[in-house]
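In this view, the complex is presented without one of its protein chains, the others remaining in place.
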Amino acid sequence: MKRIGVFVCWCGSNIAGTVDVEKLSEEIGKMPNVAYSCNYKYTCSEPGQEMIKDAIKEHNLNRIVVAACSPRMHEPTFRKTLAGAGLNPYLLVMANLREQCSWVHHDEEKATEKSIALVRRAVQKAEFAVPLEPTTDSVTGRAMVVGAGIAGIQAALDLADSGHEVVVVEKEPTVGGRMAQLDKTFPTLDCSICILAPKMVDVSGHPNIKLYTNAEVDKLDGYVGNFTATIRKKARSVDEEECIGCGICWEKCPNSVPNKFDMGLGDRSAIYIPFPQAVPSVPVIDRDNCRYYETGKCGICQKLCPKDAVDFEQEDTFVEEEIGAVVVATGYDLYDPTRYPEYNYDKYEDIITGLHLERIMNASGPTDGKVKRPSDGKKPEHVTFIQCVGSRDSQKGHEYCSGVCCMYTAKHATYLKEHYDIDSSVFYMDVRAFKKGYEEFYRRTTDQFEADYLRGRVSRVYGEGDKLIVKGEDSMLGEQVTLETDMVVLATAVEAKPDARKVAQTMGVSYDESFFMTEAHPKLRPVETNAAGVFLAGACQGPKDIPETVAQASGAAAKAINLISKDEIENDPLIANCDTSRCSGCLRCIPVCPYSAVTEEEVTEWNHGEEVTRTAVNVNESLCAGCGTCSAACRSGAMNLRGFSNEQILAEVEAICL
Amino acid sequence: MTNLSAVKRKNQGFKEKIEAESGQSVTSCYQCGKCTGGCPLSFAMDYAPRQIVRMVQLNMKDRALNNSTIWLCATCSTCTARCPREVDLAAVMDTLRIEARHQGIKPKEKDVALFHDIFLNSVKKSGRVFEMGMTVAYNMKSGNLMQDAELGLPMFVKNKLNLTPDKIKGAKEVKKIFDKVKEIEKVEGGH
Amino acid sequence: MSINPKPDQSNWEPTVVAFCCNWCSYSGADLAGTSRLEYPTNIRIIRVPCSGRVNPQFVLKAFQKGADAVLVAG
Partner (left out) sequence: MKYAYFPGCSLHSMAEEYNMATELVMEDLNVELREIPDWNCCGSTPAHTTSHLLPVALPARNLAIIEKEGLDVVAPCAACYNRFKAANKELNEDDDLKETVNEIIEMDYQANVEVLNLIEVFQNDDVMEILEEKVNVELKNIKPAVYYGCLLTRPPEVTEFDDAENPQSMDQIMEAIGAEPVEWTHKVECCGGSLVMARSEVVLKLSRDILKAAKQAGANCIVTACPLCHANLDMRQEQINKKFGDDFNMPIFYFTQLIGAALGHSKKNLGLKRHFIGSEGLLGSLVG
């Protein structure tokens, strides 16, 4: 018989407010294998943990049940407590009374009854718990950063500066990401590219950074500390080693297509660099719009290139990189405003998005920094901003707040007045300006730069003559209003990239209903993910502004450094193992294993005085992720999962059904 | 000044009733005003449609049922089509009108209500609407005897006026439908 | 996450045993908790590392011991 100690936590009133903890610990104390049972206000606190340690010694306990919050929250905490008391940490079992009982039920009697069943289950699982020892593995001291916008750049530089090699993979032909498209940044009105470009150059020149642009991660194999990434280098049609970025090719290219970087407001050639500060300064051929690929003729760029770097036959190539940790920083996209047909974005050229305005205001943008209407090139006298286009809209957009639009709109309104003497009106729902210096900035926008803020969501935008009519309610007035304006700027929502789901799946990271990747814990593990060794930085995890992105990127880098600086790491011992004496060699476990951790092996044994060799299986402890599919498939009961053994789960089922 | 606590005590359950009968979550409304911004009739209303929702949210029953807005709503559903919180405001307006009738509140736009009554009476009588008869009855009862009189002659000349009602064979069945609905709604409406 | 069994003449309440994957449905149940989404108390969760861990034997055992329904979520 085991000597099990049960500790029921009140979690203040979180549990004790709904569950009768006194009755619970009393009832559980009656179980024959429970040697000690008590309840305590905050078990995770230091005195709480000391109490457990004391009780272990005093009552000679050899299995511990903590009935508190979710094991996803505090299992690591209490394992350490057990270790501190000299018990094997895996002799702990938790019962989830908070998230899965007291927080979801109101009826005290029923909740208490359920909590008894839940703790009884934990006790019976503990009865079959055995001590486990983690194995160790070596760590590859390199990291990979996926995405090279400001998040990826920051993470890569932090990692590289710590002395580790970093592989940076960027999908676009240049690093820089969204921030490179912005004209100014709030609330300081710094020139965006001026503060970003030096970092872009650092990334390309850092001795510890290996940069792949125009490349994507196709596959990520291995496990924490020892990943292998397969990187697809997309054909650039230009030899990166040879090209010196002289620019003759893009100057002489006869084709002209809308420039995506300038939001289609200006043109670029078919062989191009996205913007003057691009890193690397190596062009790429847009094959869909290149005369050579369309007709087989032209080839002017190839003829003129002094380095013979243009290669029309270039194909995608693949490289493999060994790394110990991954930082995912794949960024965001913007909501497509044609999903609001009432705003007529696709009908009128002078209805644009905030990002269009960034390009229009930018000195190296399509209008050389002059603010002009796309339709007739006239300078607008009045601009109207519409907030929350696609944000906070469960019908046509996203339920969440995009977090950055209030401030970038204030920035736009300020800058239009300050530098161009253009008046603006802003239709808003709430102004969210809660970070350092933001409220002050917003106040200057209204007070000093006299932007008219009108509270109400715009219902419709349409044209009348060469004016645009904006129709909405000024809810402060309680009245329908119309506004004649020269240009309308839509503050479109931040949303996940269209391929975010695929990227998350490649990296083994989970994602939410909006396809933002999810962190391991919203408060306490904000840069880690459920995939060990994979960290998140920037807007791929949710809408963020630049300061927050940079902070998170440094956080992710620190976590990655923490991991890859170690010589070896402990493997979770909750993995499968095979009792070869019972293994029948049917090999059903091999095809079901998603991690290819089970391999066939020959075992030699003595049978009635004879040495015989037969087939069995072996589990690679590093590869096994502990899913237990093999043990569910095992017919002879030889394959078992440590920490979730057949005996334990059967005992749990029995206890919970009582 | 409105004492919201007192209003809530007095009209406890009003919001829930409107929500249940309209099938709409009035609670979801975050008062953005997109409904009012697009409402073609809002210029003629005494309260903005958004404010009517607010009154329901706050259980301000008396004001929510006694205003011109609910009667001037033409059920064009522009609000519904654009609401970012997926509230079918047109359905809420219907429910408020029906509730106002149940409560016996004199409609603030009495002619609108009168027209609805006369229209339905016409249907109840013959199974279909008899436009001529309906118009005459409406003019008599509303007191606007000469309303649209100038349209009468051209309509007659252009053969746009039927002088006799188009009575259907199943008129009795239709009348029965009206009677049964009235019976059921009397019970459910608690009157 | 709200499950409302239709009120029945009898007071019979089924016992539901749920095997939840630690990485998705178990964390989903935790999220229901942090979001305070109420559901009936007769759902009892057993945490497994993956829905693939669930051996048919566990399901049969649950029925044998009186469960009225078994949910495997992963």
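For clarity, chains are labelled A, B and C in written order, and residue numbers in each chain start from 1.
We take it that a residue touches a chain if its C-beta (ideal position, glycine included) is under 8 Å from a C-beta of that chain, and two chains touch if they have at least 3 such contacts.
Everything quoted here is computed from the prediction, not taken from an experiment.
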item	value
Contact list for the unshown chain, restricted to visible chains	A, B
Of B:V7, B:C29, B:L72 or B:V92, the residue in touch with the unshown chain	B:L72
Where the missing chain touches chain A, by residue	341-342, 344, 347, 462-464
Absent-chain interface as seen on chain B, which is shown	21, 40-41, 43-44, 72, 74-78, 80-81, 88, 90, 94-95, 97-98, 101, 109, 111-112, 114-117, 119-120, 123, 127-129, 131, 135, 138, 142, 147-148, 150-151, 154-155, 158-162, 166, 168-170, 173-174, 176-178, 180-181, 184-185
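Following the convention adopted for this analysis, only the chains that are shown with their structure count from here on.
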item	value
Geometric centre distance via CA averages, chain C-chain B, whole Å	47
Distance between the centres, which are taken as Cα means, of chain B and chain A, whole angstrom	50
Averaged-CA centre spacing for the pair chain C and chain A, given as whole angstrom	29
Partner chain B, residues of chain A touching it in the complex	342, 388, 392-397, 429, 455-460, 471-475, 478-481
Chain A to chain C touching residues, read off their complex	70-72, 96, 98-101, 103-107, 110-111, 113-114, 117-118, 121, 510, 530, 574, 592, 594, 626-629, 631-632, 641, 643-644, 646, 649-650, 652-654, 656-658
Footprint of chain A on chain B - complex, ascending	30-39, 42-43, 47-48, 50-51, 78, 82-86
